[in-house]
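Here we show just some of the chains, and they stay where they sit in the whole.
As written, the chain order gives the labels A, B, C and D, with residue 1 at the start of each chain.
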Amino acid sequence: MFESLHRRAGKKGLPPGTVSYFGREQSDPVVLEAIRVEPEGVRRTRLASADECAAYVDAPGLTWINVDGLHDPDAISRLGAIFGLHPLVLEDITHTGQRPKLDELDGSLFVVLKMLRYDEVERVIADEQVSFVVLRSVLLTFQEKAAGDVFGEVRKRLMSGAGRLAKGGPDYLMYALIDAVVDNYFVVLERMGEDIEEVEEALLLTPTPGELTTIHGLRREALFLRRFIWPLREVLARLEKGGSPLINDATVFYLRDLYDHTIQVMDTVETFRDMLSGMLELYLSNVSLKLNETMKVLTMISTIFIPLSFLASLYGMNFRHMPELETRYGYFVLLGVMACSVAGMVLFFRRKGWLSKQQ
Amino acid sequence: MFESLHRRAGKKGLPPGTVSYFGREQSDPVVLEAIRVEPEGVRRTRLASADECAAYVDAPGLTWINVDGLHDPDAISRLGAIFGLHPLVLEDITHTGQRPKLDELDGSLFVVLKMLRYDEVERVIADEQVSFVVLRSVLLTFQEKAAGDVFGEVRKRLMSGAGRLAKGGPDYLMYALIDAVVDNYFVVLERMGEDIEEVEEALLLTPTPGELTTIHGLRREALFLRRFIWPLREVLARLEKGGSPLINDATVFYLRDLYDHTIQVMDTVETFRDMLSGMLELYLSNVSLKLNETMKVLTMISTIFIPLSFLASLYGMNFRHMPELETRYGYFVLLGVMACSVAGMVLFFRRKGWLSKQQ
Amino acid sequence: MFESLHRRAGKKGLPPGTVSYFGREQSDPVVLEAIRVEPEGVRRTRLASADECAAYVDAPGLTWINVDGLHDPDAISRLGAIFGLHPLVLEDITHTGQRPKLDELDGSLFVVLKMLRYDEVERVIADEQVSFVVLRSVLLTFQEKAAGDVFGEVRKRLMSGAGRLAKGGPDYLMYALIDAVVDNYFVVLERMGEDIEEVEEALLLTPTPGELTTIHGLRREALFLRRFIWPLREVLARLEKGGSPLINDATVFYLRDLYDHTIQVMDTVETFRDMLSGMLELYLSNVSLKLNETMKVLTMISTIFIPLSFLASLYGMNFRHMPELETRYGYFVLLGVMACSVAGMVLFFRRKGWLSKQQ
Amino acid sequence: MFESLHRRAGKKGLPPGTVSYFGREQSDPVVLEAIRVEPEGVRRTRLASADECAAYVDAPGLTWINVDGLHDPDAISRLGAIFGLHPLVLEDITHTGQRPKLDELDGSLFVVLKMLRYDEVERVIADEQVSFVVLRSVLLTFQEKAAGDVFGEVRKRLMSGAGRLAKGGPDYLMYALIDAVVDNYFVVLERMGEDIEEVEEALLLTPTPGELTTIHGLRREALFLRRFIWPLREVLARLEKGGSPLINDATVFYLRDLYDHTIQVMDTVETFRDMLSGMLELYLSNVSLKLNETMKVLTMISTIFIPLSFLASLYGMNFRHMPELETRYGYFVLLGVMACSVAGMVLFFRRKGWLSKQQ
């Protein structure tokens, strides 16, 4: 969880605006890819180097340049130079411990956020940073090199050349991509929701220490999600209201819808947090109740038998003069006394309500 | 509870504005019904298909078209085309995991909220999504196909042709319908309130584990209600203040009143939450007290009898030379010592205040 | 506590603006009374019916019409017609489950709030709804029929014909009445404060389960007060700032003072809540400490005597060959061993700090 | 703590603006004192009666009139008449249960706040109400008659006739006096901070019930401070921003500095609250841990010796036919069995980790 903190601390002492990578180690090369939407059709090209992008700077129509991998500072600096990006924007793109944010500067719009994926193998939520730069006719996206992205469907729709995607500008394309990211949040939440319901059902049966650890883990995950989603909500609110010239009026309504979805995500995370707190309390209450019940069993057994044992020990003493021992029915009288004592205790416990199954 | 999350996650990968249904499975057909208020009278018609609505688009007077069932995307798309609704509005209508919200766009007002009903049989709160679209002279409502709605009284008043309802526009009709929805919240809250009072009374008698589960369940219900009512409050605040041309000035005062009711609902839910937390604390405190009392019984019994038993065992030993055993009154002296020890213990417990019924 | 909820739920299905009474059952008739302040003197009249009020509608000077009892919908509807009140205002007046609120409409100002009274007999806080309607020269007040009101002093001052009351308009009269209501809140708070201090003192001596119930009861009362006072604060803030033409400039300063008092009430309630939470925590901590102490007693007794008893039992066995039993000083050696064991245990407990009175 | 509430409740039924005293009983007479700053020097006069103040109403230069004691309503009413103060202001001055507040009215500025003093003898925080009225050239201050005030240093600086104090107006003088009050808050906080650190150190050694009571007491004190400081913060924010004609522009920067100090006081109080909560949790956790440790000792002793005792009792029975008793080495075999049982238990406890000092 603190990996990003570690990376951030590594940056200490560097001048602001330094483009350098402190993220996960990467061996694969950075992949650059451009998708051009032109009247004559949609073309997807893999670019050999950042320099090839220069051709797209003022090209009409829509160009989407996707950079897969942040570990080549030179390529990113080159791209920054070509598209005239501010050094701090480039720094933010390469530092993967970023909090979701929106910056508008020098005729470009910069959005950074987190893509989430539920890793089915390790059963953890994995995050990956994605940055968007909206220019007049170009959308730049930067992602960490990872197993894949959640943009497959959007890419397919764009390549088909039909629909609003191909006709819209880079702002609508960005919307569609963020929408895909947020849609994936719901998938992650669904998985968490399933885990929560599973634990809750187990709680109502017999609580085990395992559930405690699971609840703790889920709470940490909720905390983790919250850190990414709260600021995203703010980013979208500003995008929708900000009146940037780079955001088309027609896109605003879509962004408002997206904003509503983010609130829904946030709402769900908060509900999860409330539920997990409630479950922890229920769990602890159950443990307390169980302890109480255990102690009642112990107390009842002890209270019944300890006095009896004392009496038995008493008449097991070897004093020479113990008149009771000599009597003919002493033993039976004592057994009677013991039976009465047991009966008395049972009555006492019943009056206290300890004998009912439930307290 | 997470059903809606599940449905929402299923939508992943679809382009924005897709009209598709992921809600509860439905076998009954979608029912369309129109109520026309004309100078010559009020007429209620069951429509065979969405196309018949085209006649109402610009019809003077007031038309209420109610769609019962969201599982026919074609019919809803058709309605959207006839009345010129935005694709995202249609999407929101059909996706039943919606958070209450208000959108104003292209000369129409879109409100979505949740109808609640206390299911007397299963003793749970059931929710159903209702969407309202206010146009110049038409009100469209969309509900999930379910056992019925809470609009019966409004429908009756409207059909009677008298009163403000028949004279008002679609905005007042929407107000009246939302008012009916909110009125029903009070019924649901009343039921919850009864449950809470029942549990509280039980708590003051003998607390059992059952109450713990009930309190937990009620807290979840309160959490659940809160998710629907908080955003509704916001929707009504915006409706009342927004100054939409579709909302008549005369209706605004009614909306303000409705807003007050929603705040009252919200207040009550928050009070429930506070009370339930307080009850849980009371419950746990009671368990702690009981445990303490149990342990005092055990400690008193043990403290009195364990030393006595030891003494008895001591003189039950078979050593050849145990002078005390040979004395004439050894046994009686020992009994005296034991009596003194008991008396000492009783004094000690009294000083500690353990013998008073309450501590 | 949920009585008002019950009444509110009963209203379900009625059209908005219906004047009907769902409050406590009443057998006494509704009492209408008018106090007229005219240059020639102050006159107090008991009115036989609502119709008599018509004479006061445009009468110069100041008229205060007080309606004692809300259970006669016809009389209230009649009054509404005479003074031109909005149907929703009439509805709010008769529905006693109202949240304090302020409405301004059609040249009238409508305020509803709760009068509180500490019932010395049943030792509970009783609430009663009061509504105020400020018109140009008339103040209408509506209260539930109950044991009395808190307006006695104001009435006396008004009847005396001297002072600011008789010279001011209906706005100042309303201020004076609300001031009397808020003054009474302090009396109620004082009673609660006394109860809290009583419980707190008891807590520092020996805590008993009774205190737990009292704390719980006081917390509920604080919750209850809070529901009435928070919205009242808002009402007064709006009154003071709203700039209504019905509120005289000279009255505004008085309203601000009243607002300060309400904040002070609110502050006190919040402090009560914090104190009660703190007391509950103190109580539970004390129970925990007591439990710990009890268990230490049990553990010390058991730890000392259980091994001794074992040794005694050991030499109470009847094996034929037990060499120790035959030795001359075996018994005394064993007693020595036992004494050493006791001394060892005592040392162990002292090292653990269990023997100090406090731990 | 609720003394002020008590006084406030006593005011019930009085007309607004009544000047009457419900504070602590006082026997000393009210002392009036005027300090005049004139070009020819600074003069300090003790006034025989309120009427003497009339001479200062429009005197040029700066006059500070200090009223020490609020229990003479006539004198205060007289002062009010002379300086033209609003009746509600006079009422607020004499009612000592006031919440810090600021009122601006009729060319005067009214500030009321609380002076705090740590009473070294009784080790409690004592509060005293101070009111300030800023007029064009006069500053009126009203304090409860008490052991003294915190204005000594300011008075000395003013009397010296040098520095900003003598040159500034009543606004700067008020600033200097409030600054002295707030400086004294730091002294009070320092004392509380020392107490908190003392308790915390004790907690890390051996916690005793005494600490619980101390923590509870400190929490109440923090609650108490908070009630006075929160509203003061608001008062200063409004003073600094309000743009009153009575506040000189040059003074505003000083007020802002004072505001910063109040925030620092508030911050410290909040930190105290957080720390005290944390300490309470630490305390309770320690108690829980100790209980656990105690129970482990008990369980170990019981688990080891109870089975042994049983075995010993078994062979202490007097059945005629018990073959084991007759064997030659029965006793030694049994001792061996017992030793094995003990060894087994010790192994079991070690596996559970109960034998390590810490768990």
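What we mean here is this: a residue touches a chain if its C-beta (ideal position, glycine included) is under 8 Å from a C-beta of that chain, and two chains touch if they have at least 3 such contacts.
Since the model is a prediction, treat every value here as computed from it, not as a measurement.
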_With 4 chains placed, the number the full structure-file assembly comprises_ = 5
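Criterion: only the chains that are shown with their structure count from here on.
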_Chain grouping by contact, computed as though chain B were missing_ = A | C, D
_What's the minimum number of touch steps needed to get from chain B to chain D?_
2
*Since chain B and chain C are copies that touch, just let me know if over half of their interface numbering is common to both, same, or not, different.*
different
*asked:* Can you compute the centre-to-centre distance for chain A and chain D, using the mean CA position of each chain? Integer Å is fine.
replied: 41
*Taking each chain's centre as its mean C-alpha position, how far apart are chain B and chain C in Å?*
25
*Hey, what residues on chain C touch two or more of the other chains?*
288, 291, 295, 298, 302, 306, 309, 313, 316-318, 322
*Looking at which chains touch which, would you call it a line, ring, star, complete or other?*
line
*For this structure, give each pair of chains that are touching.*
A-B, B-C, C-D
*Okay, in this complex, where on chain C does chain D touch?*
152-153, 157, 163-165, 175-176, 179-180, 183-184, 186-187, 189-190, 193-194, 196-197, 204, 253-254, 256-257, 260, 263-264, 267-268, 271, 274-275, 278, 281-282, 285-286, 288-289, 291-292, 295-296, 298-299, 302-303, 306-307, 309-310, 313-314, 316-322, 353, 358-359
_Quick check on the complex: what are the chain C residues that touch chain B?_
1-2, 5-6, 8-9, 11-17, 86, 88, 92, 97, 99, 101, 103, 105, 206-210, 212-213, 216, 219-220, 223, 227, 231, 280, 283-284, 287-288, 290-291, 294-295, 297-298, 301-302, 305-306, 308-309, 312-313, 315-318, 322, 324-331, 334
